Structure formats: structure tokens, C-alpha cells
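Yeah, one chain of the complex is gone here, protein chain that is, but the others are all in their spots.
After this line comes subunit A, so read on.
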Amino acid sequence: MLGRAAPGVCQVVAVANQQQNRNMATLKAISIRLKSVKNIQKITQSMKMVSAAKYTRAERDLKAARPYGEGAVQFYERAEVAAPEDDPKQLYIAMTSDRGLCGAVHTGVSKVIRTRLQEPGAENIKVICVGDKSRGILQRLYGKHIISVCNEIGRLPPTFNDACKIAGAILTSDYEFGSGKIVYNKFRSVVSYQQSDLPLFSQKAVENAPKLATYDSLDADVIQSYMEFSLASMLFYALKEGACSEQSSRMTAMDNASKNAGEMIDKLTLTFNRTRQAVITRELIEIISGAAALD
């Protein structure tokens, strides 16, 4: 009987010991945790400031870049260019960047492409990933569709030369597409952006456009030159829109992160103080009861 009860008693003592140890330890653990959360908050706050500064610049740049993209799209709309039905080959360009911590900017774009790749006819689609983030999301399941990856995007604001390089890579790659899309984030306001796309067509599609006669004195040479230039300018526009959405989204994300860290700090401070008080109270009780036992 006694033998049986003994382990139970031992356990209770052990648990009490552990409890005490843990209480002492939590005080230390909480203070470590508190410090780390405070550091994180400092980081997110400064990241927010940085992206706010970058955002103002990106928005200013975007205003200047807008005519490039809109002009190119207008041409396709006015001439009523349609994708050729006999050429199912398509090219999708995912406009993202290398940098994360900016909400759902990159996943949004990748999701559009992923949904398209799950539909029938996906074997005729090739993808160019602009920015490491879309590559990271797409490469595992759809690696075979990727024909090119562009990185080093997002550290500095995109320039027209960047767009030219990407356009050059598309033109010199031996993939001949009938039509395609540039999928990017269209900037709407500081707090909102939307996945959007710009159309791409082959030269043949443009030459067969029903209302091409709206435009005067076009020959194959002019069209070819214009197609090359409009590809670069649409890429430029999409890069600028993407950069602007990314910065604004990062600003919101970092603002939320700082707010959440603040909440955590409040809670942790409260628990920290409570635990400290409990430890002090317990020590006092021990001292008093010890003194009382001596009397």
C-alpha cells in the first residue's frame, strides 16, 4: 500500500518542483521573448518607412510610364487584333519581383498563371517568370513550362533598359507564340491592386487584323519594328505597375506587422508583470511562513 502510494507522492513533489522551476524560467523566457518581439517591431517599422519612401517614387514613375502601356493596348484594340485560331501556342509572362514580405502580390500573379495551366491546352503554354518569387511558386509543379527566368528585379526601380533586355530575350528565344499575356498587378490605390493582363500577339496576328486599315502607311517592316517596341514598352509599363503595387502592398503589410507586434508586446508585458508579481508574492509567503515556523 505504502509502496504503491510512494511513486504518486514523488510525482506530485516533482510536478511542484517543476512548476516552481518553470515559473522562474518563464520570467526569463518572457523577457527574452519580449525583447525579440520589440526588435521585430523595430525592423517592420523601419521597413515600412523605407517602402513608403520607395512607394512615393514608384507612383511618380508610374504616372510617367502609363502612356507607354496604354498606347500599346489602344493599338491592339483599335485594330481589333485577335489571337490566331490556327496557332495555339501561347506565352505567359509573370511580372513579379525578387523580394517578399509584401502580402499577396506575387501569389496573386502566380495563381492566375497556375489556374491557366490547369485548364486544357496547357501543353501549348510557355511561361517566362520575371522575378524570383513567381519562379519559386511555379517551378515545382510547372517547371517544364518555364522557358526563361529574369531576376535581380525589385532592388532598384525598373528602368526601360530592363524592359528592353527582357523583350530582347523574348524576341531572341526560339519560341514562336501566336498570342500571349503579360500578367501583372495593376495598381489602383495605396491599399488596393488587382491582377490584370496585357495582350501579346504575333506579327501574323497583327497583319491579319480586320481593322488594321485604320492606320496609315503600314508595311511589314513598320509593323515588325512597332511590335518590337510595343513589347518593350508594355513590359516596362507592367514592371512599373508591379513595382508600385508591390511597394504599396509592402507598406500595408509592414504596417499590420508592426501593429500586431505592438499587440503582442502589450500582452507579453502584462504577463511578464503578473508573473513577476506572483514570484515576489510567493517569496514573501515563504519568508513569512518560515519566520512564523521559527517562533
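Operating definition for what follows: contacts are C-beta pairs under 8 Å (C-beta built on N, C-alpha and C of every residue); 3 or more make two chains touch, one makes a residue touch a chain; residues count from 1.
Everything that follows uses one rule, which is that contacts and distances are computed from a predicted model.
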Between "Ras-related protein Rab-30", "Protein stunted-like", "Small ribosomal subunit protein uS13m" or "Adenylate kinase isoenzyme 6 homolog", which matches the UniProt record of the unshown chain? "Protein stunted-like"
With the missing chain put back, one of A:89, A:116 or A:165 would touch it. Which one? A:165
Quick one: which of A:26, A:45, A:173 or A:260 touches the chain that's been left out? A:173
From the list A:74, A:118 or A:225, pick the residue that touches the absent chain. A:225
Even though one chain is not shown, subunit A touches it at residues 139, 143-144, 146-153, 155-156, 159-162, 164-169, 171-173, 221, 224-226, 228-229, 232
